[in-house]
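First the structure, which I've put down as structure tokens, then a few questions once you've had a look.
With one protein chain withheld, the remaining protein chains of the complex are depicted in position.
Presenting subunit A:
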Amino acid sequence: MELLCIRQWISGLLPTWLSAWCIKPVGGALVRQEPEYILLALMGSPLKKIMLCSSEKEIFSVEEQVMVQHSVIINNMIEDGSYNHEESKIPLDCVDSKTLKKVIDYCTHHTHHHNDNQEDLEAWDAQFLNVDSNGLYDLLMAANYLEIRNLLDLIYGTIKNMIKGKKIDEIRRIFNIKDHGFTPEEEEQNRKEYPHFY
């Protein structure tokens, strides 16, 4: 019986007042935990894990609920049954081990700390994105591939802040754009028409 079915079955049996009583310590704070997970833990049933395989063939085991909550791609694979828990690993050929580990950290933190206050989450996100631009690029490509909306929005916002108010020549340096793709005539015309942007 799949985890989702077990959860729904248990949810149907529980009285609604029980939710208020289901709290557990997570990272030093008391967090409300879905009662069905507590019951599963009490029954000795481990949370289901899935295997993700990086481009360097390194396997990462991660809680299914963590990835399903964040990655549309992985959620779809689990829901449509194309992922077999006993045999499969999900190959992520365009994500290297270092980046995949960071993506898993992000998803895991946001699942387990979703009740934290906004300031703490933002501080954690800021620390998480304290990387060089190569690292940021790799995270963006991974989040784009796995369709992790909140991570994508976080990275887009960061990139926007990197270029806000900057001149064209500086933006080209930030993005390492050596060939802008304009003809010399176009570039000259642009510089003449909008000198204040350069």
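Points to keep in mind about this one:
Throughout what follows, contacts are C-beta pairs under 8 Å (C-beta built on N, C-alpha and C of every residue); 3 or more make two chains touch, one makes a residue touch a chain; residues count from 1.
Rule of thumb we're sticking to: contacts and distances are computed from a predicted model.
Taking the options "F-box protein PP2-B2", "WDR73 protein", "Acyl carrier protein" or "GATOR2 complex protein WDR24" in turn, only "F-box protein PP2-B2" matches the UniProt protein name of the chain that is not displayed.
Among the residues A:Lys57, A:His85 or A:His180, only A:His180 touches the chain that is left out of the figure. Listed here are the subunit A residues that touch the chain not shown: 125-126, 129-134, 136-138, 140, 144, 152, 156-164, 168, 171-182, 190, 194, 197-198.
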